[in-house]
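Let me give you the structure first, and then I'll get to my questions.
All protein chains but one are shown at their positions in the complex.
What follows is subunit A.
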Amino acid sequence: MTHETTHENDIPDQECRMTTPTVSATGLSLSYGGTRALDDVALRLSAGVTGLLGPNGAGKTTLLRVLATAVPADRGAFTVLGHDPADAAGRQSVRRALGYLPQTPGFHPDFTAFEFVDYVAILKERTDRGARHREVRRVLDQVGLADARGKRIKKLSGGMRQRVALAAALVGDPGFVVLDEPTVGLDPEQRMRFRELIAQAGEGRTVLLSTHQTEDVAMLCHRVLVMAGGRVRFDGTPADLTDRAAGRVWSSAERDPGARAGWRTGTGTFRNLGDPPPGADLLPPTLEDGYLLTLDEADTAVTA
């Protein structure tokens, strides 16, 4: 089920029947000055982890901020778990169902991990102290910070701070969780641990995960969106995205001038992407190959 979506009508009915969307958006557009950050974006998300891939400036963060109701779109509409953020009451309902981890989460550095997540829990309308504290302990346990809950945030490592931010997003058991590049700056071990947490968060929830890491998508996501130039260029499964590169990846001893992209690998041969010459030594494609070719086609479409 590989398809490109740039317009509402491009979403096949088949998919609509397959899953009941928890998040549904049509025609989302947003400009900053003269730059169109979002251009007629349509999407439907259902339970599980959906990956959002794209280069810098593709509009990923803007889309997440719009869906998190942090910024309003210029045009378009969306619903989250049936709530429409068109008015103040609807926006509040969306926010009650939402957990949001921004690209660069900030903290009150003198707060302990517990105090900060507790503060966020109060902002999420958890005013019953006893129940709230139990909930805060639960999410801190969940992200593996049970032993660090009394430590001041300024004393925590980058990875631990990121887990505090994830705990803040998950506190209150939200139905829709928006994660903006949560694994950036983490070492491989921390990234692996974070993947476990995100996978766990995706059980029974809708999680939208923005990332530059195709491995994150390959390991976590049941679905992937690729954005470029403010538009959704691909919407399908990771396997579908990988399949886009089937028969379009080949190996050669020298850089192939006809390739759309190519690089020397550790073995000394070149891995080429594009339309292979006759008799080329084809290689099995990866998700990253599919992603790169999708971006290349998006560039070509824009140039044309």
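Rule of thumb we're sticking to: contacts are C-beta pairs under 8 Å (C-beta built on N, C-alpha and C of every residue); 3 or more make two chains touch, one makes a residue touch a chain; residues count from 1.
What we mean here is this: contacts and distances are computed from a predicted model.
The subunit not displayed here is recorded in UniProt as "ABC transporter", chosen from "Electron transfer flavoprotein beta subunit", "ABC transporter", "(2Fe-2S) ferredoxin domain-containing protein" or "Thiamine pyrimidine synthase". When you scan A:K60, A:R95, A:R231 or A:R271 for touch with the missing chain, the hit is A:R95. Residue-wise, the contact with the chain that is not shown comes from A:C221, picked out of A:L179, A:C221, A:L273 or A:L293.
Summary of contacts with the chain left out: across A:A113, A:A165 or A:A259, the touching residue is A:A165.
Take subunit A: the residues that touch the chain left off the picture are 18-20, 22, 24, 26-27, 46-49, 65, 68-70, 72-77, 79, 81-88, 91-92, 95-111, 115-116, 118-132, 134-135, 138, 141-142, 144, 146, 165, 168, 171-176, 178, 196-197, 199-200, 202-206, 219-223, 237-239.
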